[in-house]
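One structure is given here, and the rest of the page talks about it.
The other protein chains are all here in position, but one chain of the complex has been omitted.
Read from first to last, the chains carry the letters A and B; within each, the first residue is number 1.
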Amino acid sequence: MINVLLIIFTISLLYLSIADRLLTYIKILAFQGIILFGVAFIELIQINPVNLALVLLETIVFKTIFVPLFLNYIIKRNKITRDSEPFLPNFISLIVITLIIIITFLLSNSIVDSSISKIYFIVSLSAIFSGLYIIATRKKIITHVLGYLVIENGVFILSLAVGTEMPLLVDLGILLDIFASVFLLGIFVNKIGDVLKDVDVDQLKKLKD
Amino acid sequence: MISLILILLASLFFTGLVIWTKSITSGRKGPGIFQPLKDVLRLFKKGAVYSKTTGIIFQVAPTIYFASVMMAIFVVPFGQARGFISFEGDFVFFAYVLATGKFFSIISALDTGSSFEGMGASREALFSMFAEPAFFILMGSFALLTGHSSFQGIFTAMHFTTKFSYALGALATFVLVIIAMVENSRMPFDDPKTHLELTMVHEVMILDNSGFDLGLILYTTNLKFAMYGALIANFFIGAIPWYLALLVFFGVQFVFAITIGLIESFTARFRMSHNAQYIFALSSVSLLIFFGVLLVLGKFI
Partner (left out) sequence: MIGIYLPGAFIIGGLLLVNRNKMLSNLLVLAFLVLQWIFTVYEYRHINITEFNYFKLDALALLLLITLSIIAIPAMYHSHIYLTTKKDTPRNSAIYYAATVILLTTLSAAYLSNHIAVTWIFIEMTTLSASALIYHRRNNRSLEGTWKYVFVCAISITFVFIGILFLSFSLQHRGGGGLTFDALLTNAATINIFWSRLAFIFIFTGLTAKLSLVPMYTAGIDAKDKAPSPAGALFASVLMNVGFVGFFRIYIVFANTSLHSWTNHVILIAALLSIFVATVYMVKVKNIKRMLAYSSIEHMGLIMLGIAAGGIGYYAAILHLILHSFIKSSIFFQVGQVYRVYKSKSIYDVGNYFKYNLTGAIVMLLCFIWVTAMPPSGLFISELMIFRALFQSHYIIVMVLVMFFLTMIIWAFGKNIFKLLFAPPVGFDDSNVVKINPVESISQFIFLGLIVYLGINPPVEFVTLIQETIKNLPK
């Protein structure tokens, strides 16, 4: 079952690569939150109930409801145009993300350790690099934040791989997630949106040599 | 043998059902579900008119197209029952016999010398090219999962024991439905209703066909739908008794037709330039299915 959920998660990455609108990105993030909820529930069922409740709450309340709503609010408030405005055509993005998945899959071949399930490794690394790719190839600052959130989801999956043995690391991952997302989004909504109106990366090119 | 009869049966009402669904959802009463068939019969009674610029290829292409689809249907099994012919690796045969038919319809479109038809042919070729890896990777992963390489072997060996194979079946259904849409040039990849030369794909290729030939091509579309429906149904038939299997078969065909009707009613056509990426996404999804199978089997390259 976990395998199926993780494969669906990876498919959502592919969809992310061809999505045109920011709203689609946000929906995908919410969807990924639901999948992570499922994965965390199945994987971590044996750990301490309080801790489990924390993890599940984080995935469902924070990742699935709070962050997407907040992103939506930011987009509306700052009147950001709805296109994602990639530098590269979506078709190339799709090929690149497919290649990322293939490469992580091939890389996972060289794992000799049997105690870690390989699929976690493949899916999380694909998510991390897809997130980096999205950050690198999208023009808007808000899409950078979205890419970062995808990376966070990848990290969360990776932390689940050792979740039963080291629940501490899952908690740390959640800490990072909440800290960084709130921090980034907070700066965005309070400062960037007020100071720079229609926000894209071109306005952040004054500091250079 | 039984699959051939069933598919022919399903083909009689398939397009009618799609049109009926679309009519209902748009608030019209709609024609009877045999109306497309009646159209085809009417066309069969007419003789064909051939343009002077066309050659022999244009005249034989519709027949070859129809024959290729029939050949493809021959290998499709029905649950335990073998298709008309069945051998190891017949899904490759299936794909390429379809490709042959498509090739002939493309060169016949080029044969007319019309620039519109050439444009449509180029698009059709491009989309089929992107859809092909998806089909092969999908069937390849099933061959890997079951250890058989014929349709019949694959479908018989697909016992739905684990949750994983259910999910795999669902994903495969998704991929096959989209492939069917691409191959039949339906929405959201191509809109058979709008005759706008900028966006036409399939129907622009058959502009010059008339009479019997046109009827053949239209009927082949029905057949193709029914054939993909049969393939999808096979994922769910497995080893259940024949009367249940029959029910499942027609149920799947019915749901498939209604799904297509609903998709066509509620989605807009994709932008032409975006089609390629959506179709290629199918290959990526099948690739993921392939990886999933590899992971489940514990086999790595």
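Basically, contacts are C-beta pairs under 8 Å (C-beta built on N, C-alpha and C of every residue); 3 or more make two chains touch, one makes a residue touch a chain.
On a predicted model such as this, the values are computed, not experimentally measured, just so you know.
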If you put the missing chain back into the full complex, which of the shown chains would it touch? A
So which of A:Met1, A:Ala53, A:Leu69 or A:Met166 would be touching the chain we can't see? A:Met166
Touch residues of subunit A, complete complex, unshown partner: 110-113, 115-116, 128, 132, 135, 141, 144, 148, 151-152, 155, 158-159, 161-162, 165-166, 168-169, 172-173, 175-176, 179-180, 183-184, 187, 191-192, 195-196, 203-204, 206-207, 209
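Basically, only the chains that are shown with their structure count from here on.
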Can you work out the whole-Å distance between the CA centroids of subunit A and subunit B? 36
With touch defined as at the start, can you tell me which subunit B residues reach subunit A in the complex? 163-164, 167, 171, 274, 276-278, 280-281, 283-285, 287-289, 291-292, 295-296, 300-301
Of all residues in subunit A, which touch subunit B in the complex? 1, 3-4, 7, 10-11, 14-15, 18, 20, 89-91, 94-95, 97-98, 101-102, 105-106, 108-109, 118-119, 122
